[in-house]
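Just one protein chain is left out here, and the rest sit where they should.
Up next, chain A:
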Amino acid sequence: MHALAEAAIWCLVTLAVYAGSRKLHQKFGRWWSSPLLLTWTVCGIAIVATHTTYHEYLEGTHWMVWLLGPATVAFAIPIHRHREMVRRHWLLLAIGVSVGCILAVSSSWLLAWGFGLSPQLRASLLPRSITTPLAMDASSRLGGSPELTAVFTALTGLFGAAIGENLLKILPVTSSLARGALFGMGAHGAGVAKATELGQEEGVIASLIMILAGQLTVIVVALISSL
């Protein structure tokens, strides 16, 4: 009974912090008010402060992680909704996604190798540029830790969304396609939010790039690991 009550409390705490940080983010709308960052840090501090183990925390919250599967299926809706854009720009989308995925995986691998990181950490870093649920799946197939991949992926999104606009000031890119691709490939979900602030087309391109990059990476990883 005690364990059940504890599980229920952690579930409610997580939901309450999430709901509260969403309200806060609506008010401030800055990177530090991101519900992802706030829920993560506040719950993390609460877990450490109460000497709860991660296993105990997960008892009450693993159903949330389980919903990542159905949420991934839901990515079909934005692709279908913007099928006109896919039809019109399919070649550029394909080029952007392929080059982006190759750059993401190869640069992570090279840097991780250069820093002498362990094979497990290296594998956890490789898929971090794609959307979290698919990155976690790819990570476990590569022999990485899906949980650490979730952390690296979140850092990628937060950082990418924060510096994207500064990069756009330096880079000689003017088309909304390239601007959207920068955010969708570099910072997945957080990048899509940022790209939408720049313009409607940027946001749509970013979300398409994000979803297609996730699909491509997972298919390639699944095929390689099944050989």
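Brief remarks follow.
In this section, contacts are C-beta pairs under 8 Å (C-beta built on N, C-alpha and C of every residue); 3 or more make two chains touch, one makes a residue touch a chain; residues count from 1.
Assume contacts and distances are computed from a predicted model.
Protein name for the hidden chain, per its UniProt entry and selected from "ABC transporter substrate-binding protein", "Nickel transport system permease protein", "CidA/LrgA family protein" or "AzlD domain-containing protein": "CidA/LrgA family protein". Across A:H2, A:K27 or A:H80, the single residue that touches the chain missing here is A:H80. Annotation for chain A: contacts to the undisplayed chain at residues 14-15, 18, 22, 25, 29, 35-36, 39-40, 43-44, 47-48, 53-54, 57-58, 61-62, 64-65, 67-81, 83, 91-92, 95-96, 99-100, 103-104, 107-108, 111-112, 115, 117, 121, 125, 128-129, 131-134, 136-137, 145-148, 150-152, 154-156, 159-160, 163-164, 167-168, 171-175, 177-179, 181-183, 185-187, 189-190, 192-193, 195-196, 203-204, 206-207, 209, 215, 218-219, 222-223, 225-226.
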